[in-house]
Every structure is written in C-alpha cells, then in structure tokens.
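Apart from one protein chain that is not included, each protein chain of the complex appears where it belongs.
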Amino acid sequence: MTPPLGKDLLALEPLSADQIQLILDTAEPFKEISERHIKKVPTLRGATIVNLFFEASTRTRISFEFAEKRLSADTVNVASTGSSVSKGETLVDTARNLEAMRIDMVVIRHGASGAPAFLANRIESNVINAGDGTHEHPTQGLLDLLTLRDHYKKLKGLKVCIVGDVLHSRVARSNIWGLQKMGAEVAVCGPRSLLPSAIDDFGVRVFNRIDEAIQWADALNVLRLQLERMQLGYIPSLREYNRVFGVSRERLERAKREVLILHPGPMNRGVEIDSDVADGPFSVILDQVTNGVAIRMAVLYLLSGGKPELAEKAKGEA
Amino acid sequence: MADEIVELNEGTDGLVIVGIQRRGVQLAQRIVKLIVEREKVTVPQGALDITLYRDDLQTVGPRPVVGPTEIPVDIDGKHVVIVDDVLYTGRTVRAALDELADFGRPRRIALAVVIDRGGRELPIAPDVVGKKMDVTPGQRVDVFVEDLDGKDAVVLASRSG
Partner (left out) sequence: MHPEAAHSRTLILRGGRVVDPTQNRDEVADVAIVDGKIDAIGRGLAENGKRAGARGAGSPEVIDCSGLVVSPGFIDVHCHLREPGREEVETIATGAAAAAAGGFTAVCAMPNTDPVTDNQAAVGFVVRQSQRAGMARVYPIGAISLGQKGEVLAEFGEMVGAGAVAVSDDGKPVASAHLMRTALEYARTFNIPVADHCEEPTLARGGVMNEGVMSMKLGLKGIPDEAEEVMAIRDMLLARLTGGHIHLCHMSTKGSVELIRWGKQQGINVTAEVCPHHLSLTEDAVGNYDTHAKMNPPLRTAEDVEALRAAVKDGTIDVIATDHAPHHYDEKEREFADAPNGIVGLETALGVNITWLVKPGIIDLRTLIERMSCAPARVFHLPAGSLATGKPADVTVFDPAAEWKVDASKFRTKGRNTPYSGVTLMGRAHYTIVDGSVVYRKAH
C-alpha cells in the first residue's frame, strides 16, 4: 500500500513514485467537478484554510482558492510582503497565531527556501507549499506531470527538457524530482550561468543549444526569465537570450515530431517564448491551468484525512 | 428488476439509470441492457462516485480512492433511478441524493437495489428490491459481478472472516 502523504506537502523530492501516482490519479475525478454546473462538493465543509502568501502571486493563489472553495472549505487570504526580518512579526509568531486560531490547513508561499518546512515543524495544521524561495513548488510540478500524462498517456521514458533559468527556479526543481521519480528522462537547456553547478550530479542532461533540446525532447517546460538576471550579471541581454534560447515557431517546426510546450506562467512573450508558440497548437499552457485546480483539490483532499475535530464541526450542522 | 423499474416509470420516457460506484455501475449497465432487450429503447446511463459526499469522511482514516462520476445528460425533470448492490444504513444513498442535487432537479428519484439487508440508520426506502435478507451486524453481504469479480454471486459471511 502506498504510504500516506503525511501531514504536509512541502516538496516532491521526498515523495515516492507511488505517492506521486496517487496524487495524479486522485486529481482525475476532481477535473470533472470543475466541469459541472455546480462546481462544489461538500468534502471539506467546516474546514478553515488560510492562504498565507508572503510573495505576491495572483494565479497560484486564485487556483488554490478555487480548489478550496470547490471543496466547500472556508478560506482566508493573508498577503504579507517582506521577510520576517523587515516585517514586525516573525514566522514563528505567525505560526503560533495560526495554531491559536485552530486553522486546519495553511497554504504558504514564501520567499525563503525552507519557510514551509519551518512552519510545518511548528504547527499541527496541514501545511502545503505553494512555492518557497528557489526550493520547490510541488503543486506546479504535479500539475505539469498531470498535463504531460494527459497528453502522452504515460510518464515513464518521456523526454522532458526544462528550458531557462533553472538555477533560480523552484518550478524546475520540483519538475526534475517529479519527472525522475516517475521514470521520465530529464534535460535542461539554458546558459550555464543560470544552471546549478551541481546539475551534472543529478543525472540530468545539459543542452547548450535550444535546437538540440528541441530535437531530443517530447516536451519543453519553458521557464520565465526574470528580468533582474541581467542586472545581476548572469546573462548579457534579453535580446541575446531570446536569440540563443528562445522557443520560436521556426525552431519547433524544425523538430522531427511535435513537441509539447509547457510554461508555468506568467510569460515574458518574446523573451523565453514567442507568442505564436504560446498560443500555438503544441501549447498546453491553458491545460496546465485547468489541471492546477484539480491537482490542488486532490492534494487538499488527500492531506485532510481523518481528523475527528472536523467531524465535530460538521456534526454541528446536522 | 428492470421490468419493475419500467413499470414504476410507466414507460421509458425520461428514465435515467445511475449506478453508484463501484458495483452499482455494472448492475446499472445490466439493467440498461435488459431494458434495451425488452423495450427496444436505450435509456441514458450514468455513474456516480459518492466518496466526496460521504458523511464519515472527516473521521475515516486514510483517504478513500475517488472513482469517476459521469452524468451524461441533463437530469432536470427526469426520472432518475439510483442503482446499488446492497442497501444497509442508507448513508450511501443519502450521499448520492446530495450529489445528484448538485447536478440538477429531477422530477423523481427512485432507488433500486439487489439486496436490502435492513439495518437502516436514515429514513431511506428502496423502490425496487431484488431480494430482502435478514443480516445481523456481525455478518456481511457481498454482491459479486462478472465484470469485476469474475462471477455473479451474493455471498453472506461473518465479519471476522
């Protein structure tokens, strides 16, 4: 039997292939709920979920909010910018306050790697990592896996290349661990200054040119290039980046077969990805968004297992 | 049972047969097939997974696996017949009723079960019953269907086994 997921979902790296499979399989029936007229099931009725976003994010937060509301949970959004050092309240105090308010689940996005783990070790509530620093973004990794599986009907042996600033990308890391666990072959393509120096130790192929990556891959996961990288001396210019690494229609057409295009969003059109690719026939970017809600519902469902306190609350409505 | 269902509806108009996951789905398929044979009409068929509507989700341990739900037609104004293998406490049917309510407002909902073993905990009554059985709490009734279990059978056994 697949071991239970535990209290929290903090990362994909520690999960087994079975556990990842469980989440992907559980997401399937949840897709259907979003197609219904009444997009709601009573599963998490009485549960309180806090979306604790220390970094601004519209799409991830909304996706989680839909997932929570469609499961009938009560949600509260807390947006807070800045690290605990610049703000008044430390993460420890935030954790204690949440505990005191008897929150059932916390969805946290934070600029510091390890912040969700920090929180999870200190409170009883379920903690879901919605992206921490450059560490992981597990639900994004999962929805990318689901999207690939929908299209190719399998993950084992699939060739996926992650393109762009892998060094600073939590989405890249979650994808690398998730894909490897499920038996896919992973490659990266980007300027060496934006790849982690230890990448070779992880069994990941490195392509220096995007054309080589396109020839090899079944799918490309194109990462957003943050514009600040230029200022910090990692790459010379956006123009050069686009010329050398940009995913364009011409390049894709030179591939021997169709290459699926994924992007975690938001996109810098014309930088890492051209518009006609993002909007083109090989793009599954919008499917990723749809799958995102289903994956997040599945994760919330799976983590919220068996807590008598929830039963008490629900009985109150009998 | 198929005949009784058609009789209850006074025909096949507006009839929708919905099986509850898992074995209810196979049984619903059989009933639809029988209706095709006898009435020469194909009635719409659906599948309902009630896991997310269970009233014991909050206390049961590891998450039960959620199966697919498929209601292919609009059920407003229709006569929906819920099909399940065993009727016991009635809680599964209650969950099914709640879930159907999220899909629309049928004119009528009826319940058809292969085995009614008594032991109701809610005011739920079946409209069509294959067989009534007296089963003590220390025993269990299992319905096996060919497509899933390799045989058609109803088996009464003691729980400890």
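Lettered A and B in written order, each chain numbered from 1.
Everything that follows uses one rule, which is that a residue touches a chain if its C-beta (ideal position, glycine included) is under 8 Å from a C-beta of that chain, and two chains touch if they have at least 3 such contacts.
All figures in this text were calculated on a predicted structure; none of them were measured in a lab.
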Practice problem: Name every shown chain in contact with the chain that has been left out of the document. | Solution: A
Self-check item: Omitted-chain contact residue, chosen from A:Leu91, A:Val160 or A:Val277
Solution: A:Leu91
Self-check item: From A:Pro3, A:Gly114 or A:Gly183, residue that would touch the chain that is not displayed
Solution: A:Gly114
Quiz item: Taking the entire complex into account, which one of A:Asp104, A:Asp132 or A:Asp165 touches the absent chain?
Solution: A:Asp132
Exercise. Out of A:Arg170, A:Arg224, A:His263 or A:Arg296, point to the residue that touches the absent chain in the complete complex.
Key: A:Arg170
Quiz item: Which residue numbers on chain A touch the omitted chain?
Solution: 13, 83-85, 90-92, 110, 112-115, 117-118, 132-136, 170, 173, 196-199, 201-202
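Operating definition for what follows: only the chains that are shown with their structure count from here on.
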Exercise. Report, in whole Å, the distance between the mean C-alpha point of chain A and the mean C-alpha point of chain B.
Key: 38
Practice problem: Could you please specify the touching residues of chain B with respect to chain A in the complex? | Solution: 49, 52-53, 55-63, 65-70, 98-99, 102-104
Quiz item: Inside the complex, what are the residues of chain A that reach chain B?
Solution: 4, 25-26, 28-30, 32-33, 36-38, 40-43, 46, 71, 301-302, 304-308, 310-311, 313-314
